[in-house]
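Please see the structure below; I have some questions.
For this depiction, one protein chain was excluded, whereas all remaining protein chains were kept in their positions.
For reference, chains read A and B in written order, and residue numbers begin at 1 within each chain.
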Amino acid sequence: MNILVACKIVPDDQDITVASDGSLDSSRAHEIVSQYDLNAIEAAAQLKEANEGSTLKAISVGPKKADDSKTKKDILSRGVDELYLMADDSLADLDSRATATELAKLVNKAGDWDVIIVGDGSADDYAKQTGVQLACALDVPYVAGATNLSFQEGNLEIQRNLESESEDIELAVPAVVSVSPEIAEPRIAGMRDILKAGKKPQNVEAAEEKPEESIETVSIKAPKQADRKQEVFDASDGEGLDKFVSAVKEVL
Amino acid sequence: MNAFVLAETENGARELCAGARQIADEVTLFTFGNAVTGVADKCLHLQIPEDAIADDAYPSVNESFDASGAKVVLAEPTVRVTSLAGRLAAHANTAAVPGVNALKDGVATSVYFGGTGVKESKPETDVSVYLISAGTFDGTQATGTDTVEEVEFKAPEKLAVKKGTAALPKSDIDLASADKIVACGRGFAKEEDLQLARDFASKIGAEVACSRPLSEGVNWFPREAYVGVSGAVVKPDVYFAVGISGQMQHMVGCNDSGTVIAINSDKNAPIFKQCDVGIVGDLKDVLPALTKAL
Partner (left out) sequence: MADQEPDFDIIVVGCGCAGAVAAYTAAQAGKSVLVVERGEYSGAKNMTGGRIYSHALKKVFPDFEKEAPVERKVTHERIAMMDPTANMTVDFTSDKLSQEGKDSYTVLRAPFDQWLSSKAEDAGAEIINGIAVEQLIKDDAGRVVGIKAGEDEITASVVIVAEGANNLLTERCLGAKRPTPDEMAVGIKEVFQLPSDQIEQRFLCPKGEGAAMLFVGDCTHGRTGGGFLYTNKDSISLGLVATISQIEKADNPTPIYQMLDDFKHHPAVAPIIDGAKLVEHSGHLVPEGGYNMVPQLVYDGCLVAGDAGMLCMNLGYQVRGMDFAVESGRIAGEVACKAIDAKDTSATGLASYKTQLEQGFVLSDLKTFSAWPETMLDWKRMFTEYPKAVEGIFNAMFVVDGQNQKHLKERIKPIIKEMGTWKTLKEVRGALKAL
């Protein structure tokens, strides 16, 4: 079967700093694959490996700096055969509908496909909307939150957890499926995987035109932080543990 | 103006209808859970067929929405409603605003980057769709004289087949009313080590909670036990974060605790900037020492 996986490239939130005016500054942040999209890539890779003769291509839409050699290699070192990336500053921080419109263009370029796997939600917006919007754009079924995914006799077999019950679902392809992070632990790529990744095809293109957005971002600011005392002891320092225990006793 | 509420649980329906009442003259509730009365002007109820999934009810939802003439949609962020809200947004040529925890004059406030930021956004389209987090309209009462109207399930052309369903095990974890919480993170290398936290917690009468990876990564805890932006938001008097690095996504779930106490072996762990008392040390040494001393 032919599998596509959508993954978003985002700044590493560990590197995001708060500027003096309270806005967020991600200019010094490294680009990484959105945390739970690594689980989606892994689920897709496992699906590919379980179905001989399958292909796996990744699709992604983002700003110019998403076109980052390390991040692209990272995606391709995880069992992905080929990458389709649309990187353009007019594609930064799109809402889910606009993202889906652009992703759909990449889907059409990536050739035949049976299933598109998306992550639980992106690290920045955590909207859980792009997958369903993409399904609408492509006019195919969508199932959210798979914790297990396999391909049997031409159909996808899906398990998922809702709030208080689980469901077993059968779904004909083509379809879009979002996967819960617990579906698969991301692999740790080896040196050979990374070397091979560098030689896999990467199709990087700019935006055709600035997509139309539905949501206007009014502001993004750092939240107010609770003032904490930050009294930190060190256990390796003789009395550190005792002092800590006393401090805890005081609190309790 | 009309508002359209999309909900599946009774609590969700009540809260969102109450919120909708503040911004609209007329409120239509659409639910595929139990029908709720007395909260909206009209309650549309849809029974999902045995072998279908609620996500595939979107043709019916979209049609009811069109008929209601509503311009605003408030949706409950459950798995299935989130998916229906997306279908509805696409149908109305817009995108849903996710993770809304405050809504004023059409401007929604959402968590951004797991709590690293706060984002304010506003739909520029004819129709606005908001996914509203629980608690956003706390304290407002829903009113209505609605009667229930059954809606027919219109299957989409291509649909999923539900083959089975099972109740998830109920957990007896009660984080909401706990005044002390001991939360465990990936610093626990082995499941057995959790006993150290349990012993300590039972000594001081605390609930045991966790970070998301311990629940959804390794399944050592039920989903109700994880604290954070996508999990439980807790406000105990004392919160122990043990072997938790202090990522924003976790901390927004416990930032309102009275006192935060951190145990972590890495002195550069971000948790130490967000705690009142902390110790740089191995949880395997520190927890037994605490249990013994208290």
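Basically, contacts are C-beta pairs under 8 Å (C-beta built on N, C-alpha and C of every residue); 3 or more make two chains touch, one makes a residue touch a chain.
The structure presented is a predicted model; accordingly, all values stated were derived computationally and were not measured.
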| item | value |
| --- | --- |
| Contact set of subunit A toward the excluded chain (per top definition) | 17, 30, 69-70, 188, 190-192, 194-195, 198, 234, 237 |
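Here is the rule we go by: only the chains that are shown with their structure count from here on.
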| item | value |
| --- | --- |
| Separation of mean Cα positions, subunit B and subunit A [Å, integer] | 20 |
| Contacting residues of subunit B [partner subunit A, same complex] | 9, 53, 55-56, 77-80, 82-83, 85-87, 89-91, 93-99, 107, 110-125, 131, 156, 158-168, 170, 180, 204, 212, 216-217, 219, 223, 229-230, 238, 247-248, 252, 255-256, 259-262, 267, 270, 272-282, 285-286, 289-290, 293-294 |
| Subunit B-touching residues of subunit A, taken from the complex the two chains share | 13-14, 16, 24, 95-98, 100, 121, 123-129, 131-133, 136-137, 140-145, 158, 160-172, 175, 180-182, 185, 213-223, 225-226, 228-236, 240-241, 244-245, 247-249, 251-252 |
